[in-house]
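Below is one structure. I have some questions about it.
All protein chains of the complex are present and in place, except for one that has been dropped.
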Amino acid sequence: MATSWFRYSSPASFYPLAGRMIRWFAAAAALLAVAGLVIGLVVAPTDATQSDAYRIIFIHVPAAWMSMFLYVVMAAWSAAALGFNTRLSAMMAQAIAPTGALMTFIALWTGAFWGRPTWGTYWAWDARMTSELILLFLYLGIIALRNAIDEPRRADKACAVLALTGVVNVPIIYFSVYWWNTLHQGSSVSVTRAPSMAAIMLAGMLVMALAAWFYAIAVILARVRIIIVERERGASWVASLREVRHA
Amino acid sequence: MLEAQKLAARRGFSTLFTGLSFRVAPGEALVVTGANGTGKTTLLRMLAGLTAPAAGEIQWRGKRVGSFDPQLRAAVAFSGHLPALKDGLTAEENLASLVALEGSPAASDDIAHALDEVALSRQRTLPARVLSQGQCRRIGLARLSLAARPLWVLDEPLAALDAAGSALLARLLGRHLANGGLAVIATHAPLGLPEARLSSLVLNQS
Partner (left out) sequence: MAAALAIAPDRTDTAWPALRWAVARDVKLALRSRAELGVQLLFYVVVASLFPLATTPERSTLTLIGPGVLWVAALLASLLSLPRLFAADHADGTLEQIVLSPYPLVALVGGKIVAHWITTGLPLVIIAPLVGLQYALDEETLSVLAFALLIGTPILSLLGAIGAALTLGLRSSGSLLALLILPLYVPVLVFGAGAVEAARTGVGASAHLSLLGAGLLIACVGAPFAAAAAVRIALD
């Protein structure tokens, strides 16, 4: 069984497989997103203290979960790239970073819009948002390093080392930010305490999280196909692709 | 003792060479020639273990060695385009530092003797920043003779050497090969070694 999956570890055989998978994940993501938004915007009750503004958490929280999850996945692919010296693992890690950064940015943006009507300020330096901000810097750092190195194999390995260094540091950074925040907790309302969850709200967030996950998979697979074509363009199988011949 | 099998190198998207195979026995020197950009430096860096080949393998004393292999690092003396000297250290400090780095620290007598052999005794205590390129290259030659490694990988060793310096290199190389050492040398100019000890490899534009 294992050998049949390893067949897909070369860019040439993974390319068509990825192409076939995209449409299923995209469709699933669309359906789940509709379901999640229906739950979040229509079905879930209006919160007693925060009125309808709180509904943005149905985007904010799943985006934040995905931003952290994708970083770990990216680090796993980076470890595979360094350990097995495979190009495809490195390409997957390269494909994940922009989506991870986007999720982090959405989390920060929606978090700010949640903060404004609820606590009167766009940015309150609470532990979670500050950690998200640093995570965004970590993602941007990897993307910047990738862009700064011309030689693709060197970029693969350097970004892999950076991603692994980051993944080890992320728990430490989060811990230090929480520490910092609890020390300076003023009398203001704790912005880390989400409204007490009705089960339906949690269900809505989980559905949206699944939607975000499938969306991320679809987008990442699409991006890795582009990366494969770009980086393998010397190979004959690329030249014979329909997309390339008609380009 | 040094064997290369089907080596291939790529730079970016272009292939420098493929299917390169050769063998260098003790007492032999392989002279690599070719136009600029044909991959001479890349090949030498592979043989020194600095970079991994895109395909193929390298064997030292019968065992396969990858990049940065400890066996290879203990056996090779690599001389690249840059003289590998610190501006702020004197000639003798630089030499002592380099041989200590290679795991065989030398006594100061040996250092003085080695510098004498390359005609740099008077420049012993001068900082490397005031030495000429040719003089810096000679310190590199002194390092080669002091460290006494079996495999010498030299990239354009004649660059910046005058006639006396070239003769010195030829003498050191001759002695090294006579003692059973191996060498791989990339060069444009003739080395002045007996033909019997040389084999030649020419890299062409692919």
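Labels A and B are assigned to the chains in the order they are written; within every chain, residues are numbered from 1.
Here, contacts are C-beta pairs under 8 Å (C-beta built on N, C-alpha and C of every residue); 3 or more make two chains touch, one makes a residue touch a chain.
For clarity, every value in this text was computed on a predicted model and none was experimentally measured.
Enquirer: Have a look at B:89, B:112 or B:126 and name the one touching the chain we're not showing.
Expert: Selected residue, touching the omitted chain: B:89.
Enquirer: Based on the whole complex, identify which of B:100, B:189 or B:202 touches the chain you can't see.
Expert: B:100
Enquirer: Per the definition of touch given earlier, which of A:161, A:200, A:226 or A:244 contacts the omitted chain?
Expert: Missing-chain contact among the listed residues: A:161.
Enquirer: May I ask you to list the residues on chain A that touch the chain which is not drawn?
Expert: Against the left-out chain, chain A lists 82, 134, 137-138, 140-141, 144-145, 148-149, 153-154, 157-158, 161-162, 164-166, 168-169, 172-173, 175-177, 179-180, 183.
Enquirer: Spell out the interface residues on chain B facing the chain that's missing from view.
Expert: 48-52, 67-68, 70-71, 73-76, 78, 80-89, 93, 97-98, 100-104, 148-150, 179-181
One rule holds for everything that comes next: only the chains that are shown with their structure count from here on.
Enquirer: Of all residues in chain A, which touch chain B in the complex?
Expert: Those in contact with chain B are residues 150-152, 233-234.
Enquirer: What part of chain B is in contact with chain A in the complex they form?
Expert: So the residues of chain B in touch with chain A come to 12-15.
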